[in-house]
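Here the complex is missing a single protein chain, while all its other protein chains stay put.
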Amino acid sequence: MKHKTFFWFFLPTASAMLLFIALPIFSIVIQSLFTPHDAVIIVTENCDPFGCKQETTIDQEATRDLRKSEPLGKFVGLEIYKDRGHLAVNEVKEIWIESNNFTEFKKNIGNLPFYRAMAFTLTFTFTVTPLMLVFGFIIALAVNSLHHNLKGLTIFFSLLPMIVSPLIGSLVLFWMIDSRGIIGEALQYVFEDPDLSLKASTGLTWVMLIVYGVWHAAPFSFVVFYAGLQTLPMDTIESAKIDGASRLQQVWYVVIPHLMPLITFVALMQLMDNFRVFEPIVGFSAEAHAQSLSWFIFNDLGGETRLLSSAATSSVLTIIGVSILLFPVLIRTWRDFNEKSAK
Amino acid sequence: MINRSLKLPISLKVSISIFIVFWLIIAAFPFIWTLWGSFKIEADFFSKADWMNALFAPRTIAEKGGAFTGDGYYGAWVQENFWQAVINTTLVCFFVVGTSLTIGTLGGYALSRSSYKYTFWLLITALIFRAMPPITLVAGYLLPFYEWNLWGHLATTVIVLVAINQPFTLWMLHSFFQKIPKELDESAKVDGCTQFQAFRHVIIPVMWPGVITTGLFSFLLAYNDFAITSMLLSQNNQTMVPKIASFMGTTQTEGNVMFAVAAVVSTTAPLFIMVMFFQRQIVSGLTAGAVKG
Partner (left out) sequence: MIKNIMRLVVASAIAVFAAPIFADGHGCKISARVSIVGNEFPAIHAVADGAKVCKGSEVKANLTADHQKINVAGMSGNPAEYTSAIIANSSIVALMNNDVIRPLDDLVAKHGKGLKKNQLITINGKVMAIAFMANAQHLVYRSDILEKAGISAPKTYEEMLAGAKIIKDKGLMDYPLGGAYKAGWNLAQEFTNMYIGHGGEFFKSGSAEVSINNAKGVATLEMLKALSAYMNPDFLTHDSNATSAEWKAGNVAMMNMWGSRMGPLMDPEQSTPTVVKTTTLGDPMTVGGGSTPATTLWWDGWTVAKNISDAEAEATFKAMMNGINPKRLDDKMMPLAVWLIEGFKPGPANVGVAAAARMNAIPYPMLPYQGLLHSALGSEIVDFMQGKEDAATALADVEAAYTAAAKEKGFLN
């Protein structure tokens, strides 16, 4: 395709992304390098319905000129990246020196918010992604073999976990898994443990979040793979059959290679989404046991005093994290691409 | 089609059926439970004493005189004007799907047909764009949107949703377009078509499985979004999801929670009817354009 034709085809989508994603990313990177100017704190007398007392307040007048001349704030470079709420460089160094063995080091590192969040996020990402791929693939194969009339209904019901999840997740599911809810009691019965509570222990909360993650994401891979199965080349299957390939072999040697680009695509999107896991943590009130970078951002932006630079830094760290995570897939895409352009 | 070429032995058929039934139960159970519970009162459906109350509804019977009550629906639709949110959601979904597919197919098609190095980097950039957590993006929009009086309008939200979802749409359509053989449009171009004419007359007729699937995801995104709609829409323009969240509020008032449950059921029902009504079109849409690879 000529450059010029390409340009016009690509212009609308590019301008939308530049305006609403690239520009904000740029400003967020800038934001992460600056903090508000030092506040001048004064003691004043404040009164409320319950009486008057001496309290500290910020003297707005004192920094007004400074804020006007340098509206971005104070340049701090990578300070925020290195502080305790993020990479905690100094704290990690200290822990490294003070810890006697690796277990102790690991335990102390787990006390720092960023690393604690990473432990959960990576576990979540690397269990949910493969599980949902496999699960979605099996559902797609199964639905594809159904009678024509059943397909519509099955597809609809299979999509339900995706359609109703965000609110159902926080409301109905949360109640269902309560130790007195229907799922909670069923589990107590199955495991013969009347005190079993999914919400009270860290391990069980993680399991619960992972199961939910797979449940919620399986329809996505199902639909993509199902659509992909419709373009399966019949002649290849036929010839494989003539060669005496078993059903499993047909799936392994014909279907999966055919779906490979779609599998890569779903894996890419899922790795990314799972790394940014957020909604289930809030929906299931799991903050006590599981956190993620996205949750930190939410927390920084939702507090009474909003930490904008900190949220910006966490966002940039998310992008970096995703890039590292996707690197192998990207290398693969790069190779595919080179093959494509070599053709 | 795989199913026609592979005549399945009985044992496999049975195990497939069992698996499908198992999956459907897992997928649909919470929803069916919600549907059932939406006709109860809060004290039964969210009983902290015994989950069986949700089935036998002792408090609903005591208070409403019957095991089923339509109070949740009445509250949501009549008292709280939920229909307004339904209209807003319909508008948002329609325009999000329309716009994002239009500009997405153009872009995705171009990416799949150009073999220059920059297409790779464009795809990668789009991917990096998608890595940005939406909450941060929204927090960044707030100030300029308020400043330029763009905040609160449906149109703003539509454009933001389209833009945020563009990387996903591009990637998905790109992979689908790659499955459509290049020879098709190449030969059209040999016959004297411009690139756009080739796209219009040759590619559009065969691209539907990918586009429908991508459209489905755009639709679900617009339909389900909370992070963006809750922050960018004024109260009159609220779509269904933030409206439902507002029923729950910070201080849940008795009964309002059931409005939310009834509303959740109400939001899913039209989808159900739509899929039942159009199921043949959807299934054949997914299959019709199938091309031999």
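By written order: A and B. Residues from 1 in each chain.
Throughout what follows, a contact is a pair of C-beta atoms (placed from the backbone, for glycine too) under 8 Å apart; a residue touches a chain by one contact, two chains touch by 3 or more.
None of the values given here were measured: they were computed from a predicted structure.
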item: Residue in contact with the excluded chain [from A:18, A:39 or A:234]; value: A:39
item: Contact partner of the left-out chain, one of B:17, B:90, B:197 or B:230; value: B:230
item: Where the missing chain touches chain B, by residue; value: 43, 46-49, 59, 63, 139, 142-143, 146-147, 149, 151, 230-231, 234-235, 242, 245-246, 249-254
item: Touching residues on chain A - with respect to the absent chain; value: 35-39, 41-52, 55-58, 60, 64, 74, 80, 83-85, 91, 111, 113, 178-179, 195, 197, 199-200, 202, 284-288, 291, 299, 301-307, 309-310
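Rule of thumb we're sticking to: only the chains that are shown with their structure count from here on.
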item: Of all residues in chain A, those that touch chain B in their complex; value: 1-3, 5-6, 9-10, 12-14, 16-17, 19-22, 24-25, 27-28, 138-139, 142-146, 148, 151-168, 171-173, 175-176, 178, 180-182, 185, 215, 219-220, 223-224, 226-235, 237-238, 241, 247, 250, 255, 258, 261-262, 264-265, 268-269, 272, 276, 278, 293-294, 297-298, 301, 308, 311-312, 314-315, 318-319, 322-323, 326, 330, 333-334, 337, 340-341, 343
item: Contact set on chain B toward chain A in their complex; value: 1-3, 5-6, 8, 12-13, 16, 19-20, 23-24, 26-28, 30-31, 33-34, 37, 46-51, 54, 102-104, 106-107, 109-111, 113-117, 119-120, 122-124, 126-133, 135-137, 139-141, 159-160, 162-164, 166-172, 175-176, 178-179, 195-196, 209-210, 212-213, 216-217, 220, 223-224, 226, 241, 244-245, 248, 257, 260-261, 264, 267-268, 271-272, 275-276, 279-280, 282-283, 286-287, 290-293
